[in-house]
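One chain of protein is taken out of this complex; the other chains stay put.
Note that the chains take the letters A and B in the order they are written out, and that residue 1 is the start of every chain.
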Amino acid sequence: MSQGLALAGRSEGATGRTIPAWWLIFKQEAVEMWAGGRVLRFLALYAVLMSVTAYLLATNNDLKLVTMKASVVVAVTSTITFGLFIGLVIGAESISGERERATLEPLLLTPSGHGQIVLGKFLAALSPWPAAFLLSVPYVVTLSHRDPVMWLALFWGAVLGSLLAIAFVGFGLLVSIWSDSSKISLFVCLLVYAGLLIPAQLPTEFLNSPGGVAVSAVDPLESASRLLTMVVDEGRPLSQAWVYIVAPTVMTAVIIGTLFFYSARRVRLTAE
Amino acid sequence: MNDVPDPRANGSTEILAAEDLRKTYGDRTALKGLTFSLNAGRVLGFLGPNGAGKTTSIRILTTILRPTSGRFTVDGISSDHPEAIRRRIGVLPEGLGFPKQMTAFGYLTYFTQLYGRPVGEARRVATVLLEDVGLQNRAHSSIGSFSHGMRQRLGIARALVNDPAVVFLDEPTLGLDPRGQRELLRLVQRIAKERNKGVVLCSHLLSEIEGVCDDVVIMNAGSVVARGSVAEVVGATRPELDHVVRIRVPVASIARTQELLEVFPGVEGDVRSEDSTGWLDVKLHAANGSGPDESRVRNDLLESLIRADVPVLGFDVGGGRLEDVFLRLTAEAIR
Partner (left out) sequence: MSVAQEQRSGRVEVAQRQGLALPVWWLVFRREFIDLWTGGRVLVLLILFSLAMSVTSALREFESELSLIPPVEMAFLTILSGISFGLFIGMVIGADSISGERERATLEPLLLTPAKPRQVVFGKFLAAMSPWPVTFLLTIPYVVVLAHGDNVVQEGLLLGALLGGLLAIAFTGFGMLLSIWAKSNRASLFASLVVYLVFLIPTQWPGSAQKGDLGYLIQQFNPLQASSEFLEKVLVNNRTVAEKMPYLLAAVLSAVGVLAVLFLYAAARVRLDRDAPRSRPARPGRLAGVLLVAGATVGLVTAPAARSQAAPAAQAAPATPAAPAAQAAPASGQRLQIAVDLRYKTVSAGDEVEFNTLVTNAGPAATAPLNVAMNIVKTGQGDPVDPEDWSPERTQQVTSLAPGESSEQTWTVEAILEGDYMVYLTVLPKPTGPNSTTEPVSSPGIHLTVKAFATTNPGGVLPVAIATPLALTLIAVVPTLRRRRAQAETPQDEL
């Protein structure tokens, strides 16, 4: 007993680097998610969805129903839509799920600031996005028939997708912090996510009207889709489409600001 | 941490002190003024029925909850510095969950690192703590394969990774078999005595707590109903239970045993019996310096019953027991 405690008691003068808590938590969560297979299962499903989408697009491209550039835009939009969903549900379960499994309290009892805990979990929940994006590359390359437009599509897909992934993961964590039940937090996140997909269902005539343009400019998912269409498919310069990058950027900034400057400090054992 | 004064530097051993802690939720008061202190090297028992406020108290003292009013200090650090306090405490919460996929070694290493230890040192601490709690053979097994008792031991090991000044254990023996309970309580004593730590132990197992705790706080409905060392609490609360022995005989033998006992020298007053269980309460005369001491009287009494062929099914020095004190105090409070 005393030997172990003596070792534990050494603080000052200890050799070796102390690793920041956010990194430890990120590493632990990421290892659990990836080595445990959860993320890989999500990505496998994601790949199935992308395969079906790509096949459909390629068929329509051969049928001349849709142009090559339009099919590339749909593929990149699908990457973003499917890919950020993974981070959203992982983030939505990250705090409320730990509450349910009674594993949150030991974390809160460490001297680490709560912000570090949230940061570590945030980064872990974000980790599937780069993998999802990289997985989309072969589909985009194939659909574009290696046309140089694929670089433009991949670039904007990376920029917009990363912005939205950060926003959605952050939103998932926000909901999770304030929810006692992962069922509720998952549901709320999916409701918001589905709500943001609604404009895509609206008729084309409306989307091209002033009202539709306003809705597209405000809805970050629709904004991203619009920007990709204008820049990649229609070949317009960014100066004509810049307004559609505002919504994703603002949403990301607001969510991350709220998460790290307000909510993270208020993580409690029970959602009050 | 370095700028917080060490109270033990000037010889004080007070490791934990609470002053009038209160917690309200709306119009419901969960804690109505908790005041106590604990010295290093002692075990404090937090006792009380369900809903008494024990867990609320522990959560406040471990900085999980903020009190509505009142203050406390841990190792000289005031409650205004929760992060500093968390460096000096270890906690085993009730119903703690564990990540099933992690190994015990990985789990302890992880938490040791979270307390600021470099990875090499964290690994060494984890190895030795696992040995201390008897889990060295399962260090690299996943926690999901552990029994409940093993998880509790792992939880205690985790509470010790930072060599805390005060260790809080909330219902640590819940769900353990008698042997597991005994082993765990022995471990608790060693934590306090060998390393001069303060241990706060919440439990329902009064008979075991009595053997482990030095001090006790009995709570009921958010209020403290008794506080002090075990002997002080028992003596102050139920003086009339001093000098009482309890004897159990078959129900058919109650009447005869009563007759024998009531005329036995050293027995005071009538012998009360519980007809359904066969227990008899026998009050002995208080020792006054000139007669035989009480232990001698007890021995003689037992011998006389045996000689009279009374089947003695149980013999207990009753009254001076924490369980009786607890039941009486909490029943009174309920009434």
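Simple rule for what comes next: contacts are C-beta pairs under 8 Å (C-beta built on N, C-alpha and C of every residue); 3 or more make two chains touch, one makes a residue touch a chain.
Worth saying up front: this structure is predicted, and the values here are computed from it rather than measured.
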Given B:Thr35, B:Ser78, B:Gln101 or B:Gln136, the one touching the chain that is not displayed: B:Gln101
Sole contact to the chain not displayed, among A:Ile25, A:Met150 or A:Val188: A:Val188
Options A:Gly97, A:Gly157, A:Pro220 or A:Pro248, residue touching the unrepresented chain: A:Gly97
Chain A, residues in touch with the chain not shown (by the definition above): 35-38, 40-45, 47-66, 70-71, 74, 78, 81-82, 85, 89, 93, 97, 100, 135, 138-139, 142-143, 145, 181-184, 186-188, 190-191, 194-195, 197-198, 200-206, 209, 211-212, 215
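Everything below uses one rule, namely that only the chains that are shown with their structure count from here on.
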Separation of chain A from chain B, taking each centre as the mean of its C-alpha atoms, in whole Å: 48
Residues of chain A defined as touching chain B within the complex: 1-11, 14-19, 21, 24-25, 28, 32, 35-36, 101-103, 105-113, 268-269
Contact footprint of chain A on chain B as seen in their complex: 59, 62-65, 83-84, 86-87, 89, 91, 93, 95-99, 101-102, 110-121, 124-125, 128-129, 131-132, 158, 160-163, 190-191, 194-195
